[in-house]
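All protein chains but one are shown at their positions in the complex.
To keep things simple, chains are lettered A and B as they appear, and every chain counts its residues starting from 1.
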Amino acid sequence: MVENRPFLNVLTHLVLILGVAVVVFPVYVAFIASTQAPGTFFRGVTPLLPGPAMVENYAHMLTEGMSTSGAPPLWLMLINSTWMAIIITGGKIAISIISAYAIVYFKFPFRTLAFWIIFVTLMLPVEVRIIPTFAVVSNLGLLNSYVGLTLPLIASATATFLFRQFFLTIPDELMEAARVDGAGPIKFFKDILLPLSRTNIAALSVIMFIYGWVQYLWPLLVTTDSRYYTIVMGIKRMAAYADQQPQWHLVMAAVILAMLPPVLVVIFMQRLFVKGLVETEK
Amino acid sequence: MARIEISGVSKVYPGNVEAIKDLSLSINDGELVVLVGPSGCGKSTLLRMIAGLETITGGTISIGETVVNKLEPAERDIAMVFQNYALYPHMSVRGNLEYGLKNRGTQRAEIDKRVADAARILEIEAFLDRKPRQLSGGQRQRVAMGRAIVRQPKAFLFDEPLSNLDAKLRAHMRVEIRRLQRALGTTSVYVTHDQLEAMTLADKLVVMNGGVIEQVGKPLDVYSDPQSLFVAAFMGSPGMNLIDIESLRAIGADLPGSIPTATGTVGVRPEDIVLEKPAGPHLTIAATLDAVELVGSESLVYANAKGIEKDIILRSSGIHRGNPGDVLALHIPHSALHSFARESGRKVAAA
Partner (left out) sequence: MQTKRTIFSNKGLPYLLLAPQLAITIVFFIWPAAQAVKSSFEREDPFGLRTSFVWFQNYTRLFTDPNYLNSFGRTLIFAVSVTFLAMAIALLLAAAVNRLIRSSNVYTTLLVWPYAVAPVVAGILWWFMFNPSIGILPYALGQFGITWNHRTSGTDAMILVIIAATWKQISYNFLFFLAGMQSIPNSLTEAAAIDGAGPFKRFWTIVFPLLSPTTFFLMIININYAMFDTFGIIDGTTSGGPNQATNILVYKVYDDGFLGLNIGSSAAQSVILMLIVIALVFVQFRFIERRVQY
């Protein structure tokens, strides 16, 4: 469409640059802070230009951490977070895709009931059932374990619904052709459905990885042993101490490291990320 | 290769919807049977029951010597070509052709040979390593055919395989399917709603309506001697002119004396109506010209006769030069008249 409005074009870019600035600024400030030498934060305002201690700060945090806060070195927490995110991602996708398969390609008594039970998970976020869920995990002896960290978060109505939606768009004839070709339910799932779901699985993985990484309340509840701390919950502990002993340069190094993995995933897998996000919430 | 025997088959869907009512049909070895009828007539349901994709509520279907009612589709040794082809989108053409054979544990060498043969016959050798989405509609159709051929099944089942193609390609593929089926000699059941396709393909034509068979026969026999009003109207484009006998009597048309007393409706094919007075016994209706459709090689003339509700359509070869309002004399030879009973709509034979 021909539209010759230079003023509007300038305004558009102005709005966007301002928006990007607002979005990026806190992270910029955090990064600058993470490069400062110790002592910078005893007085005066946060500097806006990089300091000299970037390498030392990050190295210190990765290998030793802030021992005063009782948190372990960052490398351990980063590994824990990575494990947690990966297990949750894999688990959610695995159990959701087979649930959706059962619901779409089979008819059996209590099918609708099963669907509603899965649906119910949407209505019960962990935040509203903290104590009894904690009690269950504690009774099962799952505190301070990867199982306890991940298993209760693996149920997923959104992922199940996404796969259900996707399966419903696959032409019926494909399954019929496969049956005529001699494929049973397992073979059809493995040979046809799974390969066709590749893009959806990838898109969902991006979203679920982020979901797993940013978990905060749940690790806070089920881990008391610092060996199982995740980075996102560990940061809170450090920040709480930073106010007493101004070690903001170290805390901000941890903040940057805690953000980096999922943010990089979003940036480098933007197409899958957008697809996953927009489709799971339908 | 095998006979297919359908006896007393019925299909009732939940909610007591009866899709097929006590239907029997024999399909001979090597025969190409076309099931034709309007949508909802049960033709696809019947085909899918033969395939094992729908359960059979009553009666039996046997392929060869085996009653297949309880057998899985894969155990029936049939191959099916779907309307939307149902090619596996993530597999190459070769992968699509091989899949059914692999599932049956066919030897590698045998698979390669069959795929190569099918590809040669269908002229799809050049695309064997492409994915279905890289193919045109016609090429996909060939692959779908190929997937059926490599299996060397007892029977081919075709579910409107050409309706996603454009008219020209459809005509071309029709000829190919006919040629291929003849060459392979495999028993085939072919479902279509297109009566032209049905006429040109069938060894045996089965016209269905409302879950029952209206008529079975050779295509030309069905066309020239329809056994019911439904078949008369359905076959042919346009279908037979059907005129209430009372309105003919009322305008004093010269009906033959031999016309059966049970007759309620008489029918005449558009091509049997002539504008020049024929030699033999005939009746004549005065009508005014309504419209002319020029199709090129022939013309369809729509004429309105006083006392007759519907337009009478006649087909004349060449270009009919006439204008709306022209007065025409429509001559119908007595020999071209078909009589249908008042209540049942079935054909009544001349007394």
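Some notes on this structure:
Keep this in mind: a contact is a pair of C-beta atoms (placed from the backbone, for glycine too) under 8 Å apart; a residue touches a chain by one contact, two chains touch by 3 or more.
What you are looking at is a predicted structure, and each value in this text was computed from that prediction instead of being measured.
Residue in contact with the omitted chain (choice from A:A53, A:L162, A:M259 or A:L272): A:M259. Residues 1, 3, 5, 8-9, 12-13, 15-16, 19-20, 22-27, 29-30, 33, 41, 43-46, 48, 94-96, 98-99, 101-108, 111-112, 114-115, 117-118, 120-125, 127-137, 151-152, 154-156, 160, 168, 172, 175-176, 179, 184-185, 188, 210, 213-217, 220-221, 232-233, 235-236, 239, 246, 248, 251-252, 255, 258-259, 262-263, 265-267, 270, 273-274, 277-278, 281-282 of subunit A touch the missing chain (whole complex, contact as defined above).
Keep in mind that, in the parts below, only the chains that are shown with their structure count from here on.
One inter-chain figure worth recording: subunit A and subunit B are separated by 57 Å, centre to centre, where each centre is the mean of the chain's CA atoms. Against subunit B, the residues of subunit A that register as touching in their complex are 171, 173-174, 176-183, 187, 191-192, 195-196, 198.
Against subunit A, in their complex, subunit B makes its touches with residues 51-53, 72-74, 78-80, 82-90, 99-100, 103-104, 147, 151.
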